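Sharing a structure with you now.
One protein chain omitted, others in place.
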């Protein structure tokens, strides 16, 4: 209960400023030659301090694998892994012991559990997503090699990448700090973030993810629909406020005649407003979805708040925080998507009588 | 695996044109005096044929309860229930045996499973949602009585209900066929649907759901966030293309200064862009979210398609279909939301040391 | 939570004297041609009234399938099924409303839930096992055809079948009312049960189950060991008091030199004290285990007890009860074993990289 995945299962632990975070990846098939460098590379894409646009916190984010791997291959046993927290600056957070930051989890954790580790947000910190990147980057290695999963920043504030994803070269995504493959738009986004940062303010954005070459048949018919599993995973990311796939919210404005994806003779479809999923199951067309992220709640400018006793205070973010989460969330979205696909892909192996 | 809920668990079965659909609701607390009329009333709100706006299929949709209830109270045992399908018209569907309807699950089911019950869409039919309404309407009776769950149609095509939900009287929602509490807008929506229907076309729409008086503390910190569980449930509804809560996709355009919900001295918040959830856990403010539905795929006008052998054919919907799903989806959204809340509410009883 | 199985999942409902019992079998692979007569035949083996040795209650125990089957084949959708209770004699049980029968679940249900359906034991009745037989008899059809599952009564009271299972002809099991394939011993067992029945008393017994031709590799290494899953299933049967496999409790008296199963050159083993399972995983040798059942608690002779207010009363079983459960438990043991194997067999399809 409360793990990621159904058959392939990721269980995680760890607070932002504890000794380490980590997890256990269970029911991973045996005999897969693992590329652990690829896992670390995904972690590196997520880690702070990569560009002036993101937080300058130093986290080395080295993952170590403790089990389930033998002579470079998965053994089918649980893969335990650990990421040490090498940058505890707990004194940065002592002022939060008796205070609740606006739009953070401080208040709800305190109320729900009666206790909370207030250092760096404790368990509510997005540091947890490093665990998901590890799990997802391993899970990706279960999938057929030709599956391509590409996410990119499709908007920052009111600056949108207006090109359809088909016109983008995903090789360009990581060439700029904001991770938008449309270089002109990327430039505007980066300027926006810099100016917002200068104000001590933050800004929201969206990420679009495109998955190509998914085999037909991934996803379960009722509870376990591919879009529902993807949506749940994305809505678990800190700061995520919305998920849409295929035509999404725009589809709600359309008529059936406009929206229906007519078949070609090979049962590919002429259009793809379905977003590659029909009846919860992949149809072989591109899967694409969009995820909305709110602006980071920690501001480097004073905000009115109250302490636990209800006295008015002025809170000001200390430490090093992201002015905009979306650039660093790109690998999180991609690797979560890989995880969801791999989980349902394994389940799919059992759904047809072929034994 | 692949049930609805974590601790409170709904397992369902049934095809659109089989003998019956039904389900089992497990881990329901004992000793709750059940209002079974209220359950039937929710089912009646979902059933077809209620207005000229929706399909004229006749389904009596009477639920019968087979277990878990004794002298009007829950016994803690699984509640088995059954809804007979009294309107099998299988001959309506024989033409689908060898054909795949555009934007339906026909093709993906056939590919995934190598076999499908093509009558009325079989398991892929939205008839399944009747089971969810039963489960949700029972689950609602676990929740504190003062919780109010109100969904309404907030758009049909490009006609939007522009009033904020705070200005709406939810008592008006069920007074019109489209289930929009803003009467003037409702009128326009109904006209839109009628004209679309006349063309043999269909149209999409959105539903907004508002939940008041949720106790603080519902939802789990990482996997099991309240928004993720709500999102997953909504994205499981047939035709759903998107989910957003609180500020949603609009929040992605905002700055932190605009978006943060400052506290009042009693730890309610001055604004509520968070949508009543912070860090995955309810904060006591209104929870609100919006769900997008694509237009129904079955058109009463010819569409090009291909049969299983790849020969071009013209398909035209037969039978009685909804021109727009959103009016009938309102009780589905409400009851699914109730289910998700009740599940996490039960879990919450175990999260703090109070035994 | 609280279903039977991990991937293949049986969810059940129903009280002994409600309208019906039934269940939902999920994640059943598509495309299997189902022998539904075989399922009914297993149910018939379990049903009461088959011989003078067992209860003379009349239960027709006809199972009807409501979903998941199309033109004789599984579709991969949940299989819903129902067994009507055609023999409600609720007035037989009114005396139990305020009384607790010794060694029954009356007292614990009342204390745990604060409410109970006292008719025929409600949910605590062994009638529930009819659901398991249906689930198991379907699950058996997932397994390779050459797997043979044979259970038989290996003791009644102090009368033991002393022959090793290798010397028994399982075709004889169902030729006598007590279901012991050693005819001479069967005779003694039947006489024992008749004499016990005449006294209004009951008697316990054991069942041995032998499974041949299980492929190597079924079972999971740590949580999900084959013996643990079998043991859990068997210990869920009403009246079950113990489970042992392979050498069992006798093995605890032995030395390693005596107990180790040395290999043959083909990696079969010379002996099989392991009972076909090593490290939680089948090794291709016969799996065998033994299950202990206590005597039925309902006696047709007066017993001292107390009513809910603590007043002393004399309770005497009414209705028609089994003097000994083991003959009817034989198909329950076999079909539960089939279920456990099929569940872990499906899981096994995902454990090695062969996609």
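To keep things simple, chains are lettered A, B and C as they appear, and every chain counts its residues starting from 1.
As a working rule, a residue touches a chain if its C-beta (ideal position, glycine included) is under 8 Å from a C-beta of that chain, and two chains touch if they have at least 3 such contacts.
Bear in mind the structure is a predicted one, so any value in this text is a computation, not a measurement.
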item: Full-complex contact with the absent chain, from C:55, C:75, C:124 or C:335; value: C:124
item: Candidates C:83, C:297 or C:341 - the one touching the absent chain; value: C:297
item: Which residue of A:45, A:116 or A:192 touches the chain not shown here; value: A:116
item: Contacts of chain B with the absent chain, listed as residue ranges; value: 1, 7, 27, 29-32, 74, 76-78, 142, 144, 221-222, 345-347, 349-353, 355
item: Residues of chain A (touch criterion as defined above) contacting the omitted chain; value: 1-3, 6-7, 9, 11-15, 18-24, 26-27, 30-31, 64, 66-68, 70-71, 73-80, 82, 112-117, 122-123
item: Residues belonging to chain C that touch the chain removed from view; value: 1-4, 6-7, 12, 100, 102-105, 107-109, 111-114, 123-124, 128, 155, 157-158, 196, 201-206, 216-217, 219-225, 227-229, 231-233, 235-236, 238, 240-249, 251-267, 269, 273-275, 278-283, 292-299, 301, 303-306, 310, 312, 347-348, 351-352
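What we mean here is this: only the chains that are shown with their structure count from here on.
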item: Far-end chain from chain C, centres as C-alpha averages; value: A
item: Same or different residue numbers at the chain A/chain C copy interface, by half rule; value: same
item: Degree value of the rotation bringing chain B onto chain C, based on Cα positions, nearest 5; value: 180
item: Distance from chain B to chain A - Cα centre to Cα centre, in angstrom; value: 26
item: Rounded Å distance between chain B and chain C, as computed from the means of their C-alpha atoms; value: 39
item: Centroid spacing, where centroids are CA-atom means, of chain A and chain C in whole angstrom; value: 46
item: Touching two or more other chains - residue numbers and ranges from chain C; value: 1, 7, 27, 30-31, 74, 76-78
